[in-house]
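Structure incoming, see below.
FYI, not all chains are in this one, though none of them got moved.
Chain nomenclature is as follows: A, B and C, assigned in order of appearance, with residue numbering initiated at 1 for each chain independently.
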Amino acid sequence: MQKDQGTGRVEQFSDGVFAIAITLLVLQIKLPSQAAVEQRGLAHLLATLWPSYLAIITSFVTILMIWVKHHWMFTLIQKSDHAFLYWNGLLLFFITFLPFPTALLAEYLLHPEAKVAANLYTGTVFAISLSFKGLWWHATKDKRLLAVHANSATKIEAKQITKLDQYVPLFYFVVFGVSFLFGGVSVALCLFLALFFAYREWLTNR
Amino acid sequence: MQKDQGTGRVEQFSDGVFAIAITLLVLQIKLPSQAAVEQRGLAHLLATLWPSYLAIITSFVTILMIWVKHHWMFTLIQKSDHAFLYWNGLLLFFITFLPFPTALLAEYLLHPEAKVAANLYTGTVFAISLSFKGLWWHATKDKRLLAVHANSATKIEAKQITKLDQYVPLFYFVVFGVSFLFGGVSVALCLFLALFFAYREWLTNR
Amino acid sequence: MQKDQGTGRVEQFSDGVFAIAITLLVLQIKLPSQAAVEQRGLAHLLATLWPSYLAIITSFVTILMIWVKHHWMFTLIQKSDHAFLYWNGLLLFFITFLPFPTALLAEYLLHPEAKVAANLYTGTVFAISLSFKGLWWHATKDKRLLAVHANSATKIEAKQITKLDQYVPLFYFVVFGVSFLFGGVSVALCLFLALFFAYREWLTNR
């Protein structure tokens, strides 16, 4: 593959994976059974599904935040090479995996073993943040995949992203650690971090 | 992200989500079990699935109508910024959520607790209409995301959309209210409104 | 929407729906249960799933054939209008619905009530062929959506498509009729017709 090939199809394939992963989340919510509805009422049962709602909202916001960042990165990246496709593939693997820990969390958030579900969930999000860092590192090392004559605006913006995201994997590593102590808190932190990163990017790009 | 970036990838990602949400609807129809078929016959059982058909047709027409409008809007919008991505993300969240109330409605439309299912369904559609209004408001405020030298035709068309959709959230709020009184009627109104909006847009654009 | 808008996003959205519908088919195959495997062996059980394989192959070939034709049509269509989006939406509705009759067929092809499943299946395919004809009719009436200065090659090719597909809905109507007499035969005819149309198009375009 010649290095000067564009990135259109990588974006297209990635967008497909992001879009499907984000849309499959809702399939993880279990429909209340007719038998249970007879006993406890539909409204009550829908309310007790709140761990499902929390889990899919956290995953939705996390994936959306990654997609927005992916989208921003690709406005700067002009080329693609094989190693880049594999880094992107690694990121997409963890993205497609996320619906499983999400479903696990929805089922076991109120269970005595909630910590185990939270370990897997926060561990997956940590893995997403690491592979994202690897992707960006590969793309920007020696300005490898930026435009050949990247103007200084592009370079400054690339440095800005690098700086903004410097500690993201560290944050998620801490959250992963927290999940061994407090399962529910670690999930809430995931949601908080995703919203915080979104807010910070909005501030930066106003 | 520079403000003059195009909207190609936002459209691509959104199209993916719309397409998947609209295609997942059919998975909500439960296959009649062999045991039930022995007793009551397949044709009869397929006929008793009509609440499923009604629910998926209503959701299909609603999502399609939103997609057509989204498509129309993006013929006028030339740029994208971060806040726009988040507004679009909020819209997509409710779109991806819709298959859940659709499944709930398919299961409980003939049940004494149909109103609860209709509340969630019409509430979700109301939320879709609100986030759509927010998206359009953000894009058109001070002509923010229209073409820099938007010609007057674009401006007139943008105003036309604003005017056409002025009361859409209000309509859906009323439908949401109706769902507390008559569950089935509120769903029928959702279907009627989606068809009506489609018809009105066709009239406007003939 | 101005009539001279391109068709890129309609194709993109339709491709999404086609791709998802065609990929969901495999989810309709039921995994043999461990209990059944103990009794009868996995190889034997996989062989008894042949109605599932027949159903998904027929649906796959049918959807693929429609996609190829859709793709061909859009090389001639240059514009889009609202009514066109609705015709296309109607086609996509029946495409997204197809996995349900496919699953029904997989389950009931060897059942005494196979005819009912075949009715729904062939009826859906007949509806697909009708909405496809409507879409093409709308696009080509008065050369409405062809290029403004459609050259004669385009016009000749458009006429060729019209002529090739003249009797397609009629064929499927006959197949629908056959399904009331012989369930299995009507499904085999669906597969045969899809393969035959693909072969004929290949002959025409060699």
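Here is the rule we go by: a contact is a pair of C-beta atoms (placed from the backbone, for glycine too) under 8 Å apart; a residue touches a chain by one contact, two chains touch by 3 or more.
Keep in mind it's a predicted model, so treat the numbers as computed, not measured.
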{"item": "Number of identical chains in the entire complex, 3 depicted", "value": "4"}
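We take it that only the chains that are shown with their structure count from here on.
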{"item": "Between chain A and its twin chain B, rotation from the CA superposition, multiple of 5 degrees", "value": "90"}
{"item": "Centre distance in Å when chain A and chain B are each reduced to the mean of their C-alpha atoms", "value": "25"}
{"item": "Distance from the mean Cα position of chain C to that of chain A, given in whole angstrom", "value": "35"}
{"item": "Multi-partner residues of chain C (at least 2 other chains)", "value": "16, 20"}
{"item": "Complex contact set, residues of chain A against chain B", "value": "11-12, 15-16, 18-20, 22-27, 29, 31, 34, 37, 41-43, 46, 57, 60, 64, 67-68, 71-72, 74-75, 153, 157, 198, 201-202, 205-206"}
{"item": "In the complex with chain A, residue positions of chain B that touch it", "value": "1-2, 5, 9-10, 12-13, 16-17, 19-21, 24, 27, 81-83, 85-86, 89, 92-93, 96-97, 99-100, 103-104, 107-108, 111, 113, 116-117, 120"}
